[in-house]
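Complex shown without one protein chain; remaining protein chains in place.
Coming up: subunit A.
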Amino acid sequence: MQAKKLVSVVAALGVLAACGANDPKTTGAEQSKAEQGGTLRILNEGQTLNYDPAKSSSLPITSLGFVHRRLTGWLNAEGKQVEVVPDLGDTGKASDGGKTWTFTLKEGQKFSDGTPIRSKDVKWGVERTYAPAFSGGLAYHKQLLVGGADYRGPFEGKSLDSIETPDDKTIIFHLVRPYGDWPWITSTPAFAPVPEGKGAEADYSEHPVASGPYQLSEYQRGVKATLTRNPNWDKGSDQIRGGLPDQIVFQLGQDASVVSQRLVADSGDDKDAFGSSFASPAQLAQLQGNASAKQRLVTSKTGALAYLALNTQKLTNPKVRQAFQYAVDKTSYQIATAGSAQLAGDTATTLITQGIAGREQFDLYPTQPAGDPEKAKQLLAEGGFPNGLENLDFVVSKSNDGPTKAQAIQASLAKANIKVNIRVLDADAYEAETNLAKDAVYDLTLASWQPDFPSANANIQPLFASSEIGNGGYNTSRYSNPEVDKLIEAAQSEVDPAAAGKKWVELDKKILADSPVVPLIYTRNSFLHGSKVANFFIADFPSYPNYLQAGIAK
């Protein structure tokens, strides 16, 4: 119920643009249309902005999309399922049962330096991602392309033969196995073109050759990045980018609470700005008393799955792990996340997130959202721990209010006689310990996962395939089940979406029965924008605003 109310608030932003509201205070932004021209300002917490596609994990609709086009892109709008659509190329044709994919590039596309974009340049861009010096971006394609497992990039003189470019317009990918979601994979940053032979230098991200509506004209680490128009961008061939503002300015290294104060105050240049990080619970509480600012808050309907990962290598008994499903108080987690259930998002019971095609709602461990400590104690006793568990190591990242959320979990586990010690780490150290380390010392950790493309595949494979343990993988529960691995591969190979959907739901249930994670909530994200920023919306997927369509109202 509450969720629905919220959704209508979000939707109202779009409606207001057309119909006009009674409140005189809102006559500025919300009602006017995004127009050509102006400067869009983005207030960014991070010190750096990465415009090297090989190192990027940016969504197709956010900052990287201003500068780089990709082979395919996403078209998303409020109330519509996100679609994979042609960007530089078409959306591909499968042959050989889904093992070979052929794409054709559009006519007349040019880089910002005026040279034509050829299929070779896309190939070069993909090959670059294999170079050890340019790792760190999304890597779904790396193991799937034939020969990718031991390819080390084009700078050592070899090319990847599984990518064929018979002419300047055609590019053919040969995969190791059938893969139905390949057109989604080609919308990841790795499939942005890099002029063949270029991009060998480590600072390519500071002077990339642009294919999108803007080029990076000025970059000062920790201060700002300015994007100006790319004269060679062909608007007619690009259906996913509005390209409305004349200029885009990223202000880097901004303190989150300062950003929020500035956007609430909405004066001067800040009217043309939006914040790129989530509004914190304290900021959201403050907005409740400010009608004008409240109207400029955009909240997603749903979003990333927040979960408590149980290290299955240390908590080996499934009975004990199941006890956590009952012990955790999901309502206190909601409040710790955003102050209210409504702004935090619905409590979660499945691994596949809301809004993903084929998802089925189920609950293997039905209990009230606040948990059932007695049932948890009983399961612990059955698992051989009648006196509960002591001194479990609970590692969390300092960023994104991690410690606050961890304390909520800690307090609820304590009621079921599970005593945990919170260990707070900086984001880098946290990653080293949870994603990179071969052997994990922690017992529990908090994590959150937003699929990189709207398919259950991207919900489940990265978190539960045994190949994703350590080495940068996100299987933080260190879950390894050969049967599940086999089923994941079978589901990935399914080219028919309906049949694939069924297989993923089966996997969802099968994995949760082993209880490697406790699903907490489907996290809503809230963003605040200035009064002149128009057409700023969050569609059903992903739970981030679409940067590429936003514009400035006159």
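The working rule: a contact is a pair of C-beta atoms (placed from the backbone, for glycine too) under 8 Å apart; a residue touches a chain by one contact, two chains touch by 3 or more; residues count from 1.
Rule of thumb we're sticking to: contacts and distances are computed from a predicted model.
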- Task: Given the choices "Polyketide biosynthesis acyl carrier protein", "Acyclic terpene utilisation N-terminal domain-containing protein", "Peptide/nickel transport system permease protein" or "Cytochrome P450", state the protein name listed in UniProt for the chain not shown.
- Result: "Peptide/nickel transport system permease protein"
- Candidate in contact with the missing chain, chosen from A:Asn44, A:Thr91, A:Asn230 or A:Thr331: A:Thr331
- Message: Of the residues A:Thr115, A:Gln239 or A:Gln288, I need the one that contacts the missing chain.
- Response: A:Gln288
- Specify the residue from the set A:Pro116, A:Pro403 or A:Gly470 that touches the hidden chain. A:Pro403
- Query: What is the set of subunit A residues that contact the non-displayed chain in the whole complex?
  - Reply: 257, 280-286, 288-289, 329, 331-332, 335-336, 338-341, 398, 403-404, 406-408, 410-412, 414, 422-424, 426
